[in-house]
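Omission of a single protein chain aside, the complex is shown with its protein chains in their original locations.
Per-chain residue numbering starts at 1, and chain names A and B are given in the order in which the chains are listed.
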Amino acid sequence: MKEIFEIRWHGRGGQGAKTAALLFGDAALSTGKYIQAFPEYGPERMGAPVQSFDRLSDKPITIHSGITNPDIVVVLDPTLMKTIDVTDGLPDDGYLLINTHKSPEEIRKEFNIKGKKIATCDAYKISEETIGKKIPNTPMLGALIKVTGILDLNQMLKDTEKKMKKKFTGRPEIVKGNLESIKMAYEEVKQE
Amino acid sequence: MEKIIMAKTGNESMAEAMRQINPDVVAAYPITPATEVVQIFSSFVADGLVDTELVLAESEHSALSACVGAAAAGGRVMTSTASQGLALMHEVLFIAAGLRLPIVICEVNRSLSGPINIHCDHSDTMASRDSGWIQIYSENSQEAYDNTIQAMKIAEKAFLPAIVSVDAFIISHSMERLEVLPDNEVQKFIGEHKKPYDLLDVDNPITLGGLDLQDFFFEHKRGEIEAMKEAKPIIIEVGKEYGEKFGTTYGFFEEYMMEDADFAIIALGSTAGTTKVVVDSLRKKGMKVGLFKIRVFRPFPFEEIKKALEHIKVIAVLDRVDGMSSFGSPVFHEIRSCLYESETKPVITNYIYGLGGRDIFPKEIEGVYKELEEIAEKGKVKNLINYLGVRE
Partner (left out) sequence: MKKGWKELPIGTQITKPGSSEEFKTGDWRTEKPVIDFDNCIHCLICWVYCPDSSVNVSDGKVTGIDYDFCKGCGICAEECPKDAISMHSEAEGE
């Protein structure tokens, strides 16, 4: 791993881009890493394009600037690809992970992307099957750790379970569905 | 003693410290980006995790006024605010300090309007710098937590109110690794609540807030000024004790690679952390650079700062606020003023940056160090006052 590994999340307001960054950061923390997780704040509106970020390191992180050259970009909503340049600042060897039913090859062709490592995961389908709702952020966590290898899957599952149990006391089906979605995305993510 | 590792934002960290302090009264009027501090704390109240009387006032002016009343009546009192909120508290700030009430504000540094903005700069606390409050700036969530706990103890030893601040969003809403102390250790550290007097002690009645005219006002102010000076050894003592008990010692400032440095940047808050990254990378290239992070801005530790900076050749003071036609910005003034007494008289320049939350990147900070080197080589300063990161 690089000294500091940086992630940028693209989503739409209300889709859980912030929650995804926080969940991932928290899970990384429980594996002993130093972390930062922060959203980009502006006038928040449901549906508007939003970003959030993670920094992970084995050493304390003191930098507090925004992230401009992430190691991986995660896109929670495929329609964002048409409206914003999600590859902005992403280096040539960086990862681009997109929630879409299309294959990495199709995406590369459709958006004429040169370089980068593209991975895709149909997080809408997975979340509908497991959680019963179109919530892409938890499945994308599974896809993210598969693609980057930055965290251990079981650690991630354990940590998410702990946190969700607290938040959804008395609704075990939600917790189970979310965990299932992470596992399924981990298995199903497509890479070039 | 086992510390608990958590992932917490700056706001969550300060709220957590407030829970562990368990104040008698919190009177507040939540405001962005400090809203969460009060919101989270109010859930602690609702869940019965604290014994606090939570007063939700109709404005920040009323909130701090209620704090003044509660503290004068002998309670341990805290609140939280930001920007316009602190501005609306402004006149009550002076009253709290004048009455020597050890209130602690968890503050989030946000630009003062206008134009309206919710992001970080230091214009809010800098506008309150001469109100008689102790001011402690935090670099990250951990410091926000540690500083809040220490501030309570410092305030009650010095009988002065204290502001602990963090940078809006950059820290207040950024989740970071936080080491949380056990509840009982925090209680043991801050100790029994100490009060300067007790308005509710009916056996020893006192009058407070009397009209104080030409014949006594000056004497009372002189006493308050002395209390600010006397707070200095208290801050050091509390910071040392915190280090002995919990591992991290705090002082007036942090010196990062300063010992043999020729060029130094002075910064407050989160930018100090970003500057450390630049110092590390320039040191690898052989440049003798250092960072001087000011933690305690009030009381201003001028003797200590003078001693610490005398050996530096060229200094850049990074101010996240502008003095609006004063000669440079507040931190620059103070630094330059205290080094006027030194024989070596380092060259000191001012960089105003980051107003309204404009991000500052390592590249820009590196540029500042390069300019300092250039000044040393050419022996002259191009611009004493500079604006960093603004479009011309």
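Methods note: contacts are C-beta pairs under 8 Å (C-beta built on N, C-alpha and C of every residue); 3 or more make two chains touch, one makes a residue touch a chain.
Keep in mind that what you see is a predicted model, and the values were worked out from it rather than measured.
Put simply, the missing chain touches B once the whole complex is considered. The residue touching the chain not shown here, chosen from B:Gly48, B:Pro115, B:Pro205 or B:Gly286, is B:Pro205.
Among B:Ala17, B:Val37, B:Leu99 or B:Val289, only B:Leu99 touches the chain that is left out of the view. Where chain B meets the missing chain, the touching residues are 98-101, 159, 196-197, 204-210, 212, 215-216, 218-220, 222-223, 226.
The definition used in the following text is that only the chains that are shown with their structure count from here on.
Chain B has its Cα centroid 35 Å from the Cα centroid of chain A.
Touching chain A in their complex are the following residues of chain B: 5-7, 33, 118-119, 139-140, 167, 169-171, 173-177, 270-271, 273-274, 276-277, 359-362.
Those residues of chain A whose C-beta lies close enough to touch chain B in the complex are 22, 25-26, 29, 34-39, 41, 60-66, 68.
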